[in-house]
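Shown here: the complex without one of its protein chains, the others still in place.
Chain IDs A and B follow the sequence of writing; residue 1 opens each chain.
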Amino acid sequence: MNIIYILDLIGTAAFAASGAWVGVRKQMDLFGVLVLGAVTAVGGGTLRDLLLGDIPPFSLKDETYIYIAIVVSLVVFANRVKFKTFEKPLLYFDAIGLGTFVVIGTTKALDFQLGLLGAVLMGVMTGTAGGVIRDLFANQVPLIFRREIYASACVAGGILLVALEAVGTGRPAAALLAAGTVITVRLLAIHYDWALPKS
Amino acid sequence: MNIIYILDLIGTAAFAASGAWVGVRKQMDLFGVLVLGAVTAVGGGTLRDLLLGDIPPFSLKDETYIYIAIVVSLVVFANRVKFKTFEKPLLYFDAIGLGTFVVIGTTKALDFQLGLLGAVLMGVMTGTAGGVIRDLFANQVPLIFRREIYASACVAGGILLVALEAVGTGRPAAALLAAGTVITVRLLAIHYDWALPKS
Partner (left out) sequence: MNIIYILDLIGTAAFAASGAWVGVRKQMDLFGVLVLGAVTAVGGGTLRDLLLGDIPPFSLKDETYIYIAIVVSLVVFANRVKFKTFEKPLLYFDAIGLGTFVVIGTTKALDFQLGLLGAVLMGVMTGTAGGVIRDLFANQVPLIFRREIYASACVAGGILLVALEAVGTGRPAAALLAAGTVITVRLLAIHYDWALPKS
(Lines give C-alpha, C1' and ligand atoms only; values in the text may rest on other atoms or scores of the structure.)
Protein backbone atom coordinates (compact mmCIF):
# COMPACT_ATOMS: atom_id res chain seq x y z
CA MET A 1 0.00 0.00 0.00
CA ASN A 2 1.87 3.03 -1.18
CA ILE A 3 0.75 6.63 -1.04
CA ILE A 4 -0.39 6.75 -4.70
CA TYR A 5 -2.67 3.76 -4.14
CA ILE A 6 -4.23 5.37 -1.07
CA LEU A 7 -4.79 8.65 -2.91
CA ASP A 8 -6.23 6.65 -5.81
CA LEU A 9 -8.77 5.00 -3.52
CA ILE A 10 -9.67 8.36 -1.94
CA GLY A 11 -10.23 9.77 -5.41
CA THR A 12 -12.29 6.73 -6.35
CA ALA A 13 -14.53 7.27 -3.32
CA ALA A 14 -14.91 11.00 -4.06
CA PHE A 15 -15.72 10.40 -7.74
CA ALA A 16 -18.21 7.67 -6.82
CA ALA A 17 -19.95 10.04 -4.40
CA SER A 18 -20.21 12.76 -7.06
CA GLY A 19 -21.61 10.25 -9.57
CA ALA A 20 -24.10 8.74 -7.15
CA TRP A 21 -25.23 12.24 -6.16
CA VAL A 22 -26.02 13.09 -9.80
CA GLY A 23 -28.03 9.86 -9.95
CA VAL A 24 -30.00 10.89 -6.86
CA ARG A 25 -30.69 14.38 -8.20
CA LYS A 26 -31.87 12.85 -11.50
CA GLN A 27 -34.29 10.73 -9.45
CA MET A 28 -32.80 7.45 -10.56
CA ASP A 29 -33.55 4.25 -8.71
CA LEU A 30 -30.98 2.41 -6.57
CA PHE A 31 -29.49 0.55 -9.53
CA GLY A 32 -29.05 3.76 -11.52
CA VAL A 33 -27.37 5.46 -8.56
CA LEU A 34 -24.94 2.53 -8.20
CA VAL A 35 -24.09 2.55 -11.90
CA LEU A 36 -23.52 6.31 -11.95
CA GLY A 37 -21.29 6.05 -8.90
CA ALA A 38 -19.23 3.19 -10.33
CA VAL A 39 -18.94 4.59 -13.84
CA THR A 40 -17.84 8.01 -12.61
CA ALA A 41 -15.23 6.39 -10.37
CA VAL A 42 -13.65 3.93 -12.79
CA GLY A 43 -14.86 5.01 -16.25
CA GLY A 44 -11.90 7.21 -17.11
CA GLY A 45 -9.21 4.71 -16.17
CA THR A 46 -11.10 1.87 -17.80
CA LEU A 47 -11.37 3.72 -21.12
CA ARG A 48 -7.65 4.58 -20.87
CA ASP A 49 -6.77 0.91 -20.38
CA LEU A 50 -8.89 -0.09 -23.38
CA LEU A 51 -6.99 2.42 -25.53
CA LEU A 52 -3.59 1.36 -24.16
CA GLY A 53 -4.41 -2.33 -24.57
CA ASP A 54 -3.98 -3.16 -20.87
CA ILE A 55 -6.77 -5.73 -20.70
CA PRO A 56 -8.61 -6.53 -18.50
CA PRO A 57 -8.64 -2.92 -17.26
CA PHE A 58 -7.42 -1.98 -13.76
CA SER A 59 -11.01 -1.90 -12.49
CA LEU A 60 -11.49 -5.61 -13.27
CA LYS A 61 -8.00 -6.66 -12.15
CA ASP A 62 -8.27 -5.12 -8.67
CA GLU A 63 -11.90 -5.23 -7.57
CA THR A 64 -11.23 -2.91 -4.61
CA TYR A 65 -12.12 0.07 -6.79
CA ILE A 66 -15.59 -1.13 -7.67
CA TYR A 67 -16.31 -2.36 -4.15
CA ILE A 68 -15.45 1.11 -2.84
CA ALA A 69 -17.61 2.74 -5.51
CA ILE A 70 -20.57 0.51 -4.64
CA VAL A 71 -20.30 1.08 -0.88
CA VAL A 72 -19.91 4.85 -1.29
CA SER A 73 -22.87 4.99 -3.68
CA LEU A 74 -25.01 3.03 -1.22
CA VAL A 75 -24.04 5.48 1.54
CA VAL A 76 -24.96 8.45 -0.67
CA PHE A 77 -28.27 6.84 -1.57
CA ALA A 78 -29.09 6.04 2.06
CA ASN A 79 -28.27 9.60 3.13
CA ARG A 80 -29.72 11.36 0.11
CA VAL A 81 -31.99 13.65 2.13
CA LYS A 82 -29.12 15.35 3.94
CA PHE A 83 -26.34 14.83 1.39
CA LYS A 84 -26.52 18.41 0.13
CA THR A 85 -24.39 19.60 3.08
CA PHE A 86 -21.55 17.37 1.88
CA GLU A 87 -21.40 18.93 -1.60
CA LYS A 88 -18.81 21.54 -0.67
CA PRO A 89 -16.35 19.31 1.26
CA LEU A 90 -16.70 16.70 -1.49
CA LEU A 91 -15.13 19.18 -3.93
CA TYR A 92 -11.84 19.00 -2.00
CA PHE A 93 -11.65 15.21 -2.11
CA ASP A 94 -12.67 15.35 -5.76
CA ALA A 95 -9.72 17.66 -6.45
CA ILE A 96 -7.34 15.23 -4.74
CA GLY A 97 -8.72 12.43 -6.87
CA LEU A 98 -8.41 14.54 -10.01
CA GLY A 99 -4.72 15.21 -9.44
CA THR A 100 -4.03 11.57 -8.64
CA PHE A 101 -5.94 10.24 -11.65
CA VAL A 102 -4.18 12.61 -14.07
CA VAL A 103 -0.75 11.57 -12.79
CA ILE A 104 -1.58 7.85 -12.90
CA GLY A 105 -2.98 8.13 -16.43
CA THR A 106 -0.17 10.25 -17.84
CA THR A 107 2.65 8.14 -16.38
CA LYS A 108 0.99 4.90 -17.45
CA ALA A 109 0.67 6.19 -21.02
CA LEU A 110 4.36 7.18 -21.02
CA ASP A 111 5.24 3.69 -19.77
CA PHE A 112 3.19 2.29 -22.67
CA GLN A 113 5.37 4.32 -25.08
CA LEU A 114 2.68 6.76 -26.15
CA GLY A 115 3.79 10.10 -27.59
CA LEU A 116 3.75 13.29 -25.54
CA LEU A 117 0.35 14.48 -26.77
CA GLY A 118 -1.10 11.00 -26.30
CA ALA A 119 0.24 10.84 -22.74
CA VAL A 120 -1.36 14.17 -21.83
CA LEU A 121 -4.64 13.06 -23.42
CA MET A 122 -4.63 9.80 -21.46
CA GLY A 123 -4.02 11.74 -18.24
CA VAL A 124 -6.86 14.14 -18.96
CA MET A 125 -9.11 11.24 -19.97
CA THR A 126 -8.34 9.33 -16.77
CA GLY A 127 -9.42 12.36 -14.76
CA THR A 128 -12.46 13.41 -16.77
CA ALA A 129 -14.01 10.61 -18.86
CA GLY A 130 -15.85 9.07 -15.91
CA GLY A 131 -17.66 12.36 -15.34
CA VAL A 132 -18.44 12.64 -19.04
CA ILE A 133 -20.07 9.18 -19.09
CA ARG A 134 -21.94 10.09 -15.88
CA ASP A 135 -23.39 13.17 -17.62
CA LEU A 136 -24.30 11.20 -20.76
CA PHE A 137 -26.19 8.72 -18.55
CA ALA A 138 -27.90 11.66 -16.83
CA ASN A 139 -28.88 13.01 -20.27
CA GLN A 140 -27.08 16.33 -19.95
CA VAL A 141 -24.26 18.02 -21.87
CA PRO A 142 -21.09 17.05 -19.96
CA LEU A 143 -20.37 19.70 -17.31
CA ILE A 144 -16.69 19.92 -18.22
CA PHE A 145 -17.58 21.06 -21.76
CA ARG A 146 -19.46 24.03 -20.42
CA ARG A 147 -17.94 25.78 -17.47
CA GLU A 148 -15.29 26.00 -14.81
CA ILE A 149 -11.63 25.08 -14.80
CA TYR A 150 -11.75 21.34 -14.36
CA ALA A 151 -10.38 19.68 -17.47
CA SER A 152 -7.98 22.62 -17.89
CA ALA A 153 -6.43 21.81 -14.52
CA CYS A 154 -5.85 18.27 -15.85
CA VAL A 155 -4.33 19.59 -19.08
CA ALA A 156 -1.96 21.82 -17.10
CA GLY A 157 -0.89 18.97 -14.84
CA GLY A 158 -0.44 16.52 -17.70
CA ILE A 159 1.67 18.94 -19.75
CA LEU A 160 3.82 19.75 -16.72
CA LEU A 161 4.44 16.07 -15.99
CA VAL A 162 5.40 15.28 -19.58
CA ALA A 163 7.65 18.34 -19.75
CA LEU A 164 9.38 17.54 -16.45
CA GLU A 165 10.10 13.97 -17.52
CA ALA A 166 11.33 15.20 -20.90
CA VAL A 167 13.99 17.34 -19.18
CA GLY A 168 15.06 14.46 -16.96
CA THR A 169 13.14 15.04 -13.73
CA GLY A 170 12.62 11.81 -11.81
CA ARG A 171 9.16 10.21 -11.76
CA PRO A 172 8.36 10.86 -8.06
CA ALA A 173 9.18 14.57 -8.20
CA ALA A 174 7.44 15.05 -11.56
CA ALA A 175 4.35 13.22 -10.33
CA LEU A 176 4.18 15.20 -7.11
CA LEU A 177 4.53 18.55 -8.87
CA ALA A 178 1.97 17.61 -11.52
CA ALA A 179 -0.60 16.36 -9.02
CA GLY A 180 -0.01 19.47 -6.89
CA THR A 181 -0.60 21.66 -9.95
CA VAL A 182 -3.88 19.97 -10.83
CA ILE A 183 -5.16 20.23 -7.27
CA THR A 184 -4.01 23.84 -6.79
CA VAL A 185 -5.45 25.07 -10.10
CA ARG A 186 -8.69 23.24 -9.38
CA LEU A 187 -9.06 24.67 -5.85
CA LEU A 188 -8.18 28.18 -7.01
CA ALA A 189 -10.75 27.84 -9.79
CA ILE A 190 -13.42 26.86 -7.27
CA HIS A 191 -12.45 29.66 -4.91
CA TYR A 192 -12.27 32.42 -7.52
CA ASP A 193 -14.95 30.97 -9.81
CA TRP A 194 -12.62 30.87 -12.83
CA ALA A 195 -13.91 29.71 -16.19
CA LEU A 196 -12.65 29.27 -19.75
CA PRO A 197 -13.85 31.59 -22.55
CA LYS A 198 -17.23 30.46 -23.86
CA SER A 199 -18.64 30.30 -27.35
CA MET B 1 -26.44 -25.77 -32.70
CA ASN B 2 -26.95 -26.25 -29.00
CA ILE B 3 -29.79 -24.94 -26.88
CA ILE B 4 -27.80 -21.95 -25.52
CA TYR B 5 -27.03 -20.78 -29.06
CA ILE B 6 -30.70 -21.00 -30.06
CA LEU B 7 -31.78 -19.08 -26.95
CA ASP B 8 -29.04 -16.56 -27.68
CA LEU B 9 -30.41 -15.97 -31.18
CA ILE B 10 -33.97 -15.67 -29.83
CA GLY B 11 -32.75 -13.08 -27.33
CA THR B 12 -30.87 -11.27 -30.09
CA ALA B 13 -34.06 -11.06 -32.16
CA ALA B 14 -36.11 -9.84 -29.17
CA PHE B 15 -33.54 -7.21 -28.20
CA ALA B 16 -33.26 -6.04 -31.82
CA ALA B 17 -37.05 -5.65 -31.99
CA SER B 18 -37.12 -3.58 -28.79
CA GLY B 19 -34.30 -1.38 -30.09
CA ALA B 20 -35.84 -0.88 -33.52
CA TRP B 21 -39.17 -0.05 -31.87
CA VAL B 22 -37.54 2.74 -29.82
CA GLY B 23 -36.06 4.05 -33.07
CA VAL B 24 -39.51 4.08 -34.69
CA ARG B 25 -41.11 5.84 -31.73
CA LYS B 26 -38.32 8.45 -31.80
CA GLN B 27 -39.18 9.01 -35.48
CA MET B 28 -35.78 7.98 -36.74
CA ASP B 29 -35.22 7.14 -40.37
CA LEU B 30 -34.55 3.62 -41.64
CA PHE B 31 -30.82 3.80 -40.92
CA GLY B 32 -31.42 4.97 -37.34
CA VAL B 33 -33.91 2.16 -36.76
CA LEU B 34 -31.40 -0.42 -38.03
CA VAL B 35 -28.61 0.95 -35.85
CA LEU B 36 -30.81 1.01 -32.74
CA GLY B 37 -31.91 -2.56 -33.40
CA ALA B 38 -28.36 -3.82 -33.94
CA VAL B 39 -26.80 -1.93 -31.05
CA THR B 40 -29.46 -3.06 -28.58
CA ALA B 41 -29.00 -6.67 -29.71
CA VAL B 42 -25.20 -6.93 -29.68
CA GLY B 43 -24.00 -3.87 -27.73
CA GLY B 44 -23.79 -5.53 -24.32
CA GLY B 45 -21.86 -8.59 -25.45
CA THR B 46 -19.57 -6.50 -27.64
CA LEU B 47 -18.64 -4.19 -24.77
CA ARG B 48 -18.05 -7.25 -22.57
CA ASP B 49 -15.69 -8.73 -25.16
CA LEU B 50 -13.77 -5.45 -25.42
CA LEU B 51 -13.26 -5.49 -21.63
CA LEU B 52 -12.31 -9.17 -21.57
CA GLY B 53 -9.93 -8.76 -24.49
CA ASP B 54 -11.74 -11.28 -26.72
CA ILE B 55 -11.17 -9.42 -29.99
CA PRO B 56 -12.80 -9.23 -32.48
CA PRO B 57 -15.98 -9.44 -30.39
CA PHE B 58 -18.51 -12.26 -30.83
CA SER B 59 -20.68 -10.01 -33.00
CA LEU B 60 -17.94 -9.66 -35.61
CA LYS B 61 -16.77 -13.29 -35.38
CA ASP B 62 -20.20 -14.81 -36.04
CA GLU B 63 -22.15 -12.46 -38.28
CA THR B 64 -25.41 -14.36 -37.68
CA TYR B 65 -26.20 -12.04 -34.79
CA ILE B 66 -26.06 -8.85 -36.82
CA TYR B 67 -27.88 -10.39 -39.78
CA ILE B 68 -30.71 -11.36 -37.42
CA ALA B 69 -30.74 -7.89 -35.88
CA ILE B 70 -30.93 -6.24 -39.31
CA VAL B 71 -33.72 -8.49 -40.58
CA VAL B 72 -35.76 -8.09 -37.38
CA SER B 73 -35.30 -4.32 -37.44
CA LEU B 74 -36.44 -4.20 -41.07
CA VAL B 75 -39.55 -6.20 -40.14
CA VAL B 76 -40.32 -3.83 -37.26
CA PHE B 77 -39.84 -0.81 -39.52
CA ALA B 78 -42.06 -2.29 -42.24
CA ASN B 79 -44.79 -3.10 -39.71
CA ARG B 80 -44.43 0.00 -37.60
CA VAL B 81 -48.07 1.04 -37.87
CA LYS B 82 -49.37 -2.10 -36.20
CA PHE B 83 -46.32 -3.02 -34.07
CA LYS B 84 -47.89 -1.73 -30.87
CA THR B 85 -49.85 -4.96 -30.45
CA PHE B 86 -46.59 -6.90 -30.27
CA GLU B 87 -45.21 -4.89 -27.33
CA LYS B 88 -46.61 -7.19 -24.65
CA PRO B 89 -45.58 -10.56 -26.16
CA LEU B 90 -42.16 -9.08 -26.95
CA LEU B 91 -41.57 -8.68 -23.20
CA TYR B 92 -41.59 -12.48 -22.78
CA PHE B 93 -39.00 -13.08 -25.48
CA ASP B 94 -36.99 -10.18 -24.08
CA ALA B 95 -36.97 -11.91 -20.67
CA ILE B 96 -35.69 -15.14 -22.25
CA GLY B 97 -32.94 -13.17 -23.95
CA LEU B 98 -32.08 -11.41 -20.71
CA GLY B 99 -31.61 -14.68 -18.81
CA THR B 100 -29.52 -16.14 -21.63
CA PHE B 101 -27.32 -13.07 -22.02
CA VAL B 102 -26.60 -12.87 -18.29
CA VAL B 103 -25.58 -16.52 -18.14
CA ILE B 104 -23.39 -16.26 -21.24
CA GLY B 105 -21.68 -13.12 -19.95
CA THR B 106 -21.11 -14.36 -16.41
CA THR B 107 -19.73 -17.75 -17.44
CA LYS B 108 -17.49 -16.22 -20.11
CA ALA B 109 -16.04 -13.80 -17.54
CA LEU B 110 -15.38 -16.69 -15.14
CA ASP B 111 -13.64 -18.57 -17.97
CA PHE B 112 -11.50 -15.46 -18.55
CA GLN B 113 -10.41 -15.63 -14.87
CA LEU B 114 -12.23 -12.50 -13.72
CA GLY B 115 -13.04 -12.16 -10.03
CA LEU B 116 -16.50 -12.88 -8.66
CA LEU B 117 -17.65 -9.24 -8.69
CA GLY B 118 -16.23 -8.76 -12.18
CA ALA B 119 -18.03 -11.87 -13.43
CA VAL B 120 -21.38 -10.63 -12.08
CA LEU B 121 -20.75 -7.20 -13.62
CA MET B 122 -19.96 -8.74 -17.01
CA GLY B 123 -23.17 -10.77 -16.83
CA VAL B 124 -25.26 -7.72 -15.97
CA MET B 125 -23.49 -5.70 -18.68
CA THR B 126 -24.13 -8.36 -21.31
CA GLY B 127 -27.82 -8.20 -20.49
CA THR B 128 -28.24 -4.45 -20.09
CA ALA B 129 -25.56 -2.37 -21.88
CA GLY B 130 -27.21 -2.72 -25.30
CA GLY B 131 -30.37 -1.11 -23.93
CA VAL B 132 -28.34 1.62 -22.26
CA ILE B 133 -26.64 2.53 -25.57
CA ARG B 134 -30.05 2.39 -27.28
CA ASP B 135 -31.40 4.95 -24.79
CA LEU B 136 -28.33 7.19 -25.15
CA PHE B 137 -28.88 7.17 -28.93
CA ALA B 138 -32.55 8.02 -28.33
CA ASN B 139 -31.47 10.90 -26.08
CA GLN B 140 -33.19 9.69 -22.93
CA VAL B 141 -31.98 8.66 -19.47
CA PRO B 142 -31.52 4.87 -19.70
CA LEU B 143 -34.75 3.14 -18.68
CA ILE B 144 -32.99 0.65 -16.41
CA PHE B 145 -31.66 3.51 -14.24
CA ARG B 146 -35.15 4.69 -13.50
CA ARG B 147 -37.73 2.02 -12.92
CA GLU B 148 -38.72 -1.59 -12.86
CA ILE B 149 -36.84 -4.73 -11.91
CA TYR B 150 -34.74 -5.35 -14.99
CA ALA B 151 -31.09 -4.96 -14.10
CA SER B 152 -31.87 -6.31 -10.62
CA ALA B 153 -33.06 -9.56 -12.17
CA CYS B 154 -29.68 -9.76 -13.92
CA VAL B 155 -27.81 -9.03 -10.69
CA ALA B 156 -29.75 -11.79 -8.90
CA GLY B 157 -29.05 -14.31 -11.65
CA GLY B 158 -25.36 -13.37 -11.90
CA ILE B 159 -24.80 -13.66 -8.15
CA LEU B 160 -26.62 -17.00 -8.04
CA LEU B 161 -24.49 -18.40 -10.87
CA VAL B 162 -21.21 -17.27 -9.30
CA ALA B 163 -22.29 -18.63 -5.89
CA LEU B 164 -23.38 -21.99 -7.32
CA GLU B 165 -20.09 -22.46 -9.16
CA ALA B 166 -18.17 -21.42 -6.03
CA VAL B 167 -19.78 -24.26 -4.07
CA GLY B 168 -19.03 -26.76 -6.82
CA THR B 169 -22.26 -26.91 -8.82
CA GLY B 170 -21.64 -27.98 -12.41
CA ARG B 171 -21.85 -25.38 -15.18
CA PRO B 172 -25.04 -26.71 -16.86
CA ALA B 173 -27.07 -26.83 -13.64
CA ALA B 174 -25.75 -23.46 -12.43
CA ALA B 175 -26.48 -21.86 -15.79
CA LEU B 176 -29.99 -23.27 -15.95
CA LEU B 177 -30.86 -22.13 -12.42
CA ALA B 178 -29.38 -18.68 -12.98
CA ALA B 179 -31.17 -18.13 -16.30
CA GLY B 180 -34.39 -19.39 -14.74
CA THR B 181 -33.99 -16.92 -11.88
CA VAL B 182 -33.46 -13.95 -14.20
CA ILE B 183 -36.48 -14.88 -16.31
CA THR B 184 -38.73 -15.60 -13.31
CA VAL B 185 -37.82 -12.42 -11.43
CA ARG B 186 -38.27 -10.39 -14.60
CA LEU B 187 -41.69 -11.88 -15.42
CA LEU B 188 -42.88 -11.50 -11.82
CA ALA B 189 -41.70 -7.88 -11.87
CA ILE B 190 -43.70 -7.23 -15.04
CA HIS B 191 -46.77 -8.99 -13.64
CA TYR B 192 -46.72 -7.30 -10.23
CA ASP B 193 -45.20 -4.03 -11.41
CA TRP B 194 -42.26 -4.27 -8.98
CA ALA B 195 -39.71 -1.47 -8.81
CA LEU B 196 -36.59 -0.58 -6.86
CA PRO B 197 -36.62 2.27 -4.29
CA LYS B 198 -36.20 5.62 -6.02
CA SER B 199 -34.25 8.72 -5.11
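Throughout what follows, a residue touches a chain if its C-beta (ideal position, glycine included) is under 8 Å from a C-beta of that chain, and two chains touch if they have at least 3 such contacts.
Please read all numbers here as calculations on a predicted model, not as lab measurements.
Novice: Which one touches the absent chain: A:144, A:174 or A:189?
Specialist: Result: among the candidates, A:144 touches the missing chain.
Novice: One chain isn't shown here. Among A:7, A:52 or A:110, which residue touches it?
Specialist: For the chain that is not drawn, the touching residue is A:52.
Novice: Could you tell me which of B:10, B:117 or B:138 touches the chain that is not displayed?
Specialist: Once the missing chain is taken into account, the touching residue is B:138.
Novice: Which parts of chain A face the unshown chain closely enough to count as touching?
Specialist: Against the left-out chain, chain A lists 50-53, 112, 114-115, 117-118, 121, 132, 136, 139-142, 144-147, 151-152, 155, 195-199.
Novice: In terms of residues, what is the contact footprint of the unshown chain on chain B?
Specialist: The missing chain touches chain B at positions 23-33, 35-36, 46, 50, 55-57, 60, 63, 66-67, 77, 80, 136-139.
Criterion: only the chains that are shown with their structure count from here on.
Novice: Averaging over Cα atoms per chain, report the distance between chain A and chain B in Å.
Specialist: Result: the chain centres lie 30 Å from each other.
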